[in-house]
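Every protein chain except one is present and positioned as in the full complex.
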Amino acid sequence: MSVNKIPVGPFHPLLEEAEYFELKVDGETVVDIDLEIGWMHRGHEFISESKTFTQSIFLVERICGICSTSHPLALVHAVEDIDNIEIPLRARYIRTLIGELERIHSHLLWIGLAGHFIGYDTLWMWAWKYREPILQMFEMITGNRNHYGMMRVGGVARDVDPVIIPKLLEDLDIVDQKMVMIAGAAKDDPVLRSRLKNVGILTHQAAVDLCAVGPTARASGIAIDVRKDDPTDAYDLVEFNMIVQKNGDVYDKLVVRVLETLESTKIVRQCLEKLKVVKGPILNDVKEVSEGEGIGRYEAPRGEVFHYIRSDGTNRPIRHKVRAPSYVNIPTYVASCKGIPVADALITLAAVDPCYCCTERTIQLIDANRNPVAVDLLKLSREKTEQVRREIHD
Amino acid sequence: MQEIDQFKERMDGKISHLIDKKRRFYFNVESENLREVAEYLFKNLGCRLSTATAMEMMHGIEILYHFSLDRAGQYFCPRVVITDKEHPKVPSITSIIGGAVWIEREMFDLWGIEFDGHPRMEELLTLHHPQGLKQPMRFGRTE
Amino acid sequence: MGWYKRRLAKSLWVFHVSGSPCNNCDIEILDLLTPKYDLERFGIKLVGSIRHADVLLVTGVFNQKVAPKIRKIYEQAPKPIFVVGVGTCMSGACCFRDSYNIVEDRQAVIPVDLYIPGCPPKPEAMIAAVAKLLGVLNARN
Amino acid sequence: MTRWLFYLLVFPGFLFTTILGLLIVWVDRKVSARVQFRQGPPLFQNFNDIFKLFGKETMIVKESARTVFVSAPIFAFGMIVLLATIVGLAAINRIGFAGDIIVVMYLMMIFSVAVILGGGSSGNVYSSLGAGREIKLLLADELVFILVCLIPIIQSGYKLRIDEILVAQESGVFIGSISGAIGFILGLLCIQAKMTLPPFHIPEAETEIVEGPFMEYSGPLLAFWKLSQGMMYVIYPALLVILFLGGFKWTGIGILYSVLKYLLIVVLMILIKNTNPRIRIDTALNFFWRIAAPICLIGVVLSVWGL
Partner (left out) sequence: MINLLVLFIVVPLTISVINLFFPVVIRKGLTFLSSVFLLFLCYQVYLKSPADFLMYDRLVFSIDKLGFFTLIFSQALSFIILIFSLKGVDKEIQSSFFILFPMTVAFCNGAILAVHSIVLMIFWGLTGITLYLFALLGRTKDTPKTAKKTFIIVGGSDVFLILGLLLIGFLEPSSKMTLWNVHLALSGELAITAFFCLLIASFAKAGGFPFHTWVPDFCQDSPIESAALLPASLDKLLGIYLLARMVTSLYVVTPVIYLVLITLGALTVITAVMMAMIQHNGRKLLGYHAVSQVGYMIMGVGSGNIVAYVGGLFHLINHTIYKSTLFLTLGSVEKKTGTGNLDDMGGLAKKMPLTFVAALIGALSISGIPPLNGFFSKWLVYQGMFEVIAGSSKGIQVWLLVCLVLAVFGSALTLASFMKFLHAIYLGKRPKSLDHVTEAPANQLVATLSLALICIVFGLLAMPLPLNKLIFPILTQSGLAIPEFFGLYDPMLIFWLFGSAFLVGLLIYFATRRVRLDENYLGGMESEEKFRIVGTAFYNEIRQMSPLRSIYNWAERKYFDCYDMLSKVAFGLAHFFSSMHRGLLQMYSLWIVFGFLIMLIIAVVIR
C-alpha cells in the first residue's frame, strides 16, 4: 500500500483563512490527518490583560469577524457573572435580537460556502443574496455591517429606534420566505443529498468524547444549547425549538443549520414585537467590578463561546480566557475524516464551520489612546495610492 | 442542586476551597486527585470539558478546568495549583477525555506546563514558529 | 503596451491571501462576488491558484508564522502582480499592535500597491478601491 | 494545400472556433450569472482574459520535465483545432472520410492525455491528483460515449462517416426515435463530463485540489488551456447536433434552426451546470458504468430493431 501526503494550506481555496492540514492518503482515501495551526495566532488573551473591560469588548469583537457579537456577549456575561449584575429588560431583548440576527447571517454564510466547496456556486450565490438583507438590518440597527460594538457591561450601547421596527419586520418577512425556499432547496435536492449524506460521520460517542459543541454536536444527537440550558438575556422569554439530528454526517449538519435559521427568524420576530412594547433604560451603569471570577457563555452560531474573567477589583482583568466553539469542534476531524475520500474529507473539514481566527484567538487588547484613527488611515491610503501613481508616471 | 451535593459527598476530603455561586462551582483539587475528579465529572455526571484556563499567579501556576453540566446549566471548575513555577507538571486527562488534547497542548505551548501521559506533547500554536516563540504568556517573558 | 494594460485592467483575477485577519475582511471580499455587488461585472474573478492571479488581496496583521509564507506566495505569483491591502489591520495593525506575534513592517513582507482602510471596509469602499486600481493600471499607459 | 490551411486556420478551424468559443463561454458566464441573480461579465470579457494571459509571465517549475510541461497545452490546443477542422468540415462543408467518427472519438481522448501529461510533469501533488481524476473521469464517460456514438451509426445503417450520418438524417432526425432520445440525453451528460463542466468538474475542483492539473500553469500556457476549453464549447455540442439533431443547414430558415438547436444544447448544459453540486469521482464512475451504460445499451438494442 502506498501512502502519500497531500498538504492543504496554508493558503488553500477551501478555507478563507490560513491553516495547514496534512492528509495522508492512499490513492484518494484519507488514511490519517494532521492539523497544524498558529497561522492566525494574534495573542488576544495577552493584550486583553492590559485593557479595561469596556475596551475589551472592542477587542474581542475582532477575535472573529463572523461571530463578532458572540464574543462580546460572552465577555459581558462573564463580567456580569462576577457581581450578578442585572440588566434592563429592553437591553435583554436587544441583545437577543442582535445575537439571533447574527446567527442567521452566519448560518447563511456557511450554507453558501458549503455550496461553494462542493462546487455548487448557485447555492452560494443564492444564500449570500439573502444574507445581504440581514447585513442591511444590522446597518440600520447598529450603523455597521459587522463589528457592531453594541454590547456593554450592564446593557447595550445603542437603542433600537422604534421607527425602524416595522421596516425590520417587513425585511424579516422577505428573509423568512426566502429561507423557507433555500431550506427546501438544500434539504430536498437529491444530488446534494447524495453528495452529503453519510459523509464524514461524527458518531454520538465520538462527539461526547471530543466535547463537541453547537451544531456539530447537535447534528450528532447531543442536545446541548446554551440558550436552553443556561438561558441569559431574553432567551427564557422567547419561544424556540432546539434542533437535534441523529447521524452526525455533513447532511445533518446542514439540516441543523438550515432549521436553526428558521428558529432564529422566529426569535427575531418575537424580539421585535416585544421591543415595540417594552420601554425603559437600556444600560445599567456599572461603576466598578469587584474581585472575583466569572464565567460567561453564549451560544454562538458555531456553538458555545466561553469566556472566563478573573478580576482583582481594578478595571482590568488579570486573566481573560477565551474559548471559541471552533476550538473544540475542529479536533473532531480525527474522528470523522479517516477512511473517506479526499473530496469528502475536505467538505467534512469545512462542515464544522471552522473559524481559525476564533481558534487561535488569544487576543491581546491595545490601549485606547493608541487605537488607530480612521482619518489617518484614509490619509495613509491616499498617500500610498498617490505614491503608486507617481511611480507609474515616472 | 443535587449533583453538587452528591459530588461533595463523593469527593469529601479531596476538594477544598469551595466557592458555590449560582450555577458556578469552583473548588481546589490536588494534582494527584485530578484524574479521579475528572473521571467522575466526565463519566458519572456526564459533564462536558469546556476548556481549561492556565494563569500565572504570585503563588504559582493555576490551572482551572471548566466542566459544563449541560442539562443543569452548571459549571464545575476544579482548580489545580502548581507551586513549582520552573517545571510545572500535571497528570494529563487525555486518556479520560479525548477532547483535552488540544487544550493541554495549548497550555504546554503558552505556559510551558507539562502534562504527564499526553500522547503528543507538542506546541499547538507556535509549532514551527520561525522566530522560535516560546511560552509567551509567562510573565517576565520579554521585560 | 497601452493596449495590453487596458486588457489587463479589464480582466483582473484575484487571489485572496489571509495573513492573520479577524476573518471579516475575507468574508466581505467574498461578499463582493455575490449578487448584490457582483464584481464579475468588471471582469474580476476569484482564482484558486496563485499562478493564475493578477491581484493579491491581502488581509490581516501578519503574524510571524504566516509572514514568510506570504512572502513566498508573492514570489510565486507571475508578474505583473498587484497587491491590495484590505482592512485596517493591513495599514495600521488595528488593535493587535501590541501583540508579541505580529510583524511590524508589513510593507517589507509584501510591497502593497493600494490600501483599503476600514474595519472591515464597506463593500462600496472596496469597489471604489478596485475602480481606483483600474485607474492606476490605465494610468500606466 | 492552401485550401487545407484555410480550413485549418480560418474557417471551421482555429479562428472561427476560437472566436465562437470565447463568445459561447461568455454566454455560459452570463447565463450562469443570471441564474445566480448577478449581472455577469461584459461581452468581450473572455477575449480580455485571453489577451491578458498572453502578456503574463510563464512560471515553470524547476524540477519539472519542462518540455512536456510546455508542450502539453499546445498539444491539446493543436488537437482541438484539428478536431474542430474535422467536425466543422463534415458538418458544414460536408467533407468527410471513412471512419472519421471513430477518429473523432479517439481524438477526444487526446485532450485528457495532454491534461494528464501536463499535470503530471509539474510534479505538483494536486496536479497529480487531478491527473488521476481526469483519467478516471475519462474512463467513466468513455464507455457511455462509445455506446452513444453507436446509436446514430446503427440508425444510419452502419455508416462510419459523419457526412453520411447527416445524409441519413435528412428523412428524419435520430432524436425522433426512442433510442435517439436516450442517446441524446446520455450524450449530453457525457459531453458535460468530457468538458469537465459541473457537476463533473472533479479533476479541476477548485476548492479541493486547486484547479488540479492546471494549477501550475500561468501566462500563455494557461491561455492555451482556456482556449482549448472554449473551443470545446463549440465542438462538443456541435457533435451532438450532428449525431442526433440532423446537423446544420445554411440556407433560409435552416440557419435559424441550426443556431437554435445549438443554443438549446448549450443552454441545457449551462442549466445542468448551475443546478448541481460537484459529485465525487466514485459516484461518477458508478453513475456512468452502472446506471448510464445499461440504459444506453438498451438504447443500442432498440436502435438495432430500428426503434
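As written, the chain order gives the labels A, B, C and D, with residue 1 at the start of each chain.
One rule holds for everything that comes next: a contact is a pair of C-beta atoms (placed from the backbone, for glycine too) under 8 Å apart; a residue touches a chain by one contact, two chains touch by 3 or more.
Since we're looking at a predicted model, the values are computed, not measured.
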Worksheet item: Out of all the chains shown, which come into contact with the hidden one?
Response: A, C, D
Worksheet entry | Which of C:Gly60, C:Pro78 or C:Pro120 contacts the chain that the document leaves out | C:Pro78
Discussion item. Just to verify: which one of D:Ile92, D:Ala181 or D:Leu297 makes contact with the chain not shown?
Written reply: D:Leu297
Worksheet entry | Residue, one of D:Leu23, D:Leu139 or D:Val167, that touches the chain absent here | D:Leu139
Worksheet item: Which chain D residues would touch the chain omitted from the figure, given the whole complex?
Response: 4-5, 8-9, 13-14, 54-68, 70-71, 73-75, 77-79, 81-82, 85, 97-100, 102-103, 105-107, 109-110, 113, 116-117, 120-126, 128-129, 131-132, 135-136, 138-139, 142-143, 146-147, 150, 153-154, 157-158, 160, 210, 215-216, 219-221, 224, 281-282, 285-286, 289, 297, 300-301, 304-305
Fill in: In chain A, positions touching the absent partner
2, 4-12, 18, 20, 25-29, 341
Worksheet entry | For chain C, residues in touch with the removed chain | 49-51, 69-70, 72-73, 75-76, 78-79
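Just so we're on the same page, only the chains that are shown with their structure count from here on.
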Worksheet item: Counting C-beta pairs in contact, does B-C beat A-C or the other way around?
Response: A-C
Worksheet item: Which one of the chains is farthest from chain A, going by Cα centres?
Response: D
Discussion item. Can you work out the whole-Å distance between the CA centroids of chain A and chain C?
Written reply: 24
Fill in: Separation of chain C from chain D, taking each centre as the mean of its C-alpha atoms, in whole Å
35
Discussion item. By the touch rule stated above, which residues of chain B touch at least two different other chains?
Written reply: 126, 128-129, 136
Practice prompt. Check each residue of chain D and list the ones that touch at least two other chains.
Written response: 36-38, 206-207, 210
Practice prompt. All pairs of touching chains, please: list them by chain label.
Written response: A-B, A-C, A-D, B-C, C-D
Worksheet entry | Residues of chain B that touch chain C when the two form their complex | 126, 128-131, 133, 136, 141-142
Worksheet item: Where on chain B does chain A make contact in their complex?
Response: 21-24, 26, 48-51, 53, 55, 64, 66, 68, 70-73, 75, 77, 97-102, 110, 123-129, 136-137
Item to complete: Show which residues of chain A lie in contact with chain D when the two form their complex.
Response: 4-7, 12-14, 27-28, 115-123, 125-126, 129, 191-192, 194-195, 341-344, 346
